[in-house]
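Here the complex is missing one protein chain, while the rest keep their positions.
Labels for the chains are A and B, by order of writing; each one numbers its residues from 1.
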Amino acid sequence: MEYLVTREEIEKVAKLMRIELDDHTVHIDRVQKMIDYFDILDKAGIESTEFDVHEKSINELREDKHIPYDDVLVKKLKNFKGNYIRAPKMV
Amino acid sequence: MTKIGLEIHCQLTNLNSKLFCSCKADYRGFEPNTNICPICIGLPGSLPRLNKKALEKATLIAMALNCNTPEKLAFFRKNYFYPDLPKNFQITQLNVYGEYSIGHNGKVLVDDKEIRIRRIQLEEDPGRLIYEGTSEKTQITLVDYNRAGTPLVEIVTEPDFENERQVRLFLNILSDLLENLDVSNPSLEGAMRADGNISIKGGNKVEIKNVNSFHDLEKALRFEITRQESLVSRNIPIEQETRHWDDRRKITVSARSKEGEEDYRYFLEGDIPWILIDSQTLAKLKNDVPESISSKKERYISKYNIPEQVAEVLSSDKFYSDMFEQAHDESNAKDVANLITTDLMGLVDTKEKRDKSKLTPKHLVELVYAIESNKITRTSAKNALIEIIKTGKPLSEIITKLDLGHLSNESELAKIIEEIISQEKKAVEEAKINPQAVNYLVGKVMQKTKGKADPSLTLNIIKKKLSS
Partner (left out) sequence: MNLGISALKYVEEIKNGSFTVEEFISNTIEQIKKHDGKLHAYLSIIEKTIEQAKNLDRKIRNKEKIGTCYGMPVSIKDNICVKGAKTTCASKMLENFVAPYDATVVSKLKSEDAILLGKVNLDEFAMGMTTEFSAFGPTRNPWNVDYVPGGSSGGSAVSVRAYECIASLGSDTGGSVRNPASFCSVVGFKPTYGLISRYGLISYANSIEQIGPITRTVEDAAFLLNIISGIDPNDDTTIDNKNEDYLLNIDAGVEGKKIGIIKEMVSQGTDKAVVSATNDSVKKFENLGATIEEISLDMVDYSVASYYTITSTEAGSNLARYDNLRYGFDFPLEGYEFNSYISKARKNFGPEVTRRLIVGGFVPSAGYAGKYFLKALKVKKKLTDEINEAFKKVDFLIAPTVPILPFKIGEKIDDPVALFLIDFNTVTANLTGKPAISVPFAISNNLPIGIQLIADSMQDKSLLQAGYALQQTVKLPEVPI
């Protein structure tokens, strides 16, 4: 077990991912199990530094045209006041 | 030793569409949330579609700033939560994996100082937040996504600026470049945002954020330098921090530290493939890089023998240099340049005046020719210009309408001069004694002929008459 997952870290990550957790201990345990499993990657013997890439030429990209969207999208979303989307107050 | 670095965001408002979708790039004037589509709203299942022209224009900017442009470009995700960010991540080119953005390691010469450009990248603008009520009592936040997805070019410099003047000159070069490339209108509100960082005398670096125009940036920098110098003089150490520019109070204020450092978890944007810009396309783009101000200036001086001061004015303003480029030829270049930088300048020195002006390069050509061929005196040129700007009518009409012709018929002129001499007996006597006083008589003749009289011919005739 190379790396020990702490409650503090779970709290930090939950905050980072904006998920309120009821029970941190459940996650400490599970994340620890998964991280331990991921440690197997250390044995993989990978030297190369390149990643796989999908490539496309600049000439195949979208032309710069203004095409208005043909639907009144905002009416299909929620929380709208007038035409605005509502968000909670910012601190 | 003052060190200033800049981080500038320019909206590519002159593009037709946003960076990743076909909504309009310039969102100004739309009702809230009417310039949106599934992509820029980040609806589930939507995918970004990269705008070819945005990439081309950004590459041109990078080239114009002498950057290295990589063979392969990539986009990355910067993950954080904010209501103006529909996907709760921003597609950008900043990353921790390598140099894959549109330009790196460039440089610009500003007043003999080399300013290094660290990085140029493309990214998308978030939407806009509006708060109901004052900030303190805000209960709700309103979000308008019209701006979400607008293409931004971010330019980051090394902290090579030594003073605000260099910053101002750099921003001028940048504005000019963006206008020349037809990507952006720097005068649009919010089209340019700049953050700066300053350290003085080798002290801690302070970041200044929330500056919404180039104009404000200078003010903010000036304020911050003064603030820091004042602290130093009282032996108070300068904290390394982020400060916000408060535009209302015209000061920088310490930004409340955000809850912990945000971890952006940068990784490759899997919905956008790596983009290859082949050498052919790059060469074609290189051709489109507009001439820099300094290069124009040099060319005006060396090719047309235009005096340095005149060349300086002509080259540093796109309006004038465009006018010049279209109006001049080998023979009249110097005169056209002269006309633009003397008589014309005061008449079209603001955007409003330029927008209203009906002057065309053809008018300038006609005017210079008319002066050359004695159809109109140099002094009348200004009046002619005023009328041209107002009405756009051809020069011949205007000369007739305002009676601006050139009176160079000797006998006609002699008659008028006789009249003046007989009227101004006292001045004539003075002139006989004091040669300088002749100018008064010349002036009277000009008055009488509404400026049409050929000045040198008038002077000669008067002198002759006086001596006879």
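By our rule, contacts are C-beta pairs under 8 Å (C-beta built on N, C-alpha and C of every residue); 3 or more make two chains touch, one makes a residue touch a chain.
This is a predicted model, so every value here is computed, not measured.
For the chain that is not shown, the touched chains among those present are A, B, taking the whole complex.
Touch with the chain that is not drawn comes from one residue among B:Thr141, B:Asn197 or B:Ser292, which is B:Thr141. Here one chain is not drawn; of B:Val153, B:Ile173, B:Ile198 or B:Ile272, the residue touching it is B:Ile272. Of B:Gly45, B:Gly202 or B:Pro237, it is B:Gly45 that touches the chain left out of the display.
Contacts to the hidden chain, counted on chain A, fall at residues 3, 5, 9-10, 13-22, 27, 30-31, 33-35, 37-38, 40-44, 46, 48-52, 54, 56, 61-62, 71, 73, 76-79, 85-91.
Residues of chain B in touch with the missing chain: 38, 41-50, 77, 79, 81-83, 86-89, 96, 140-141, 143, 263, 265-268, 270-273.
Methods note: only the chains that are shown with their structure count from here on.
Averaging C-alpha coordinates per chain places the centre of chain A 40 Å away from that of chain B. Interface of chain B with chain A (complex): residues 15-17, 22-25, 31-38, 41, 49-56, 72, 74, 81, 83, 129-131, 138-145, 260, 263, 265, 268, 273-278, 281. Within the complex formed with chain B, the residues of chain A that make contact are 12, 15-16, 18, 51, 53-59, 61-69, 72-74, 77, 80-90.
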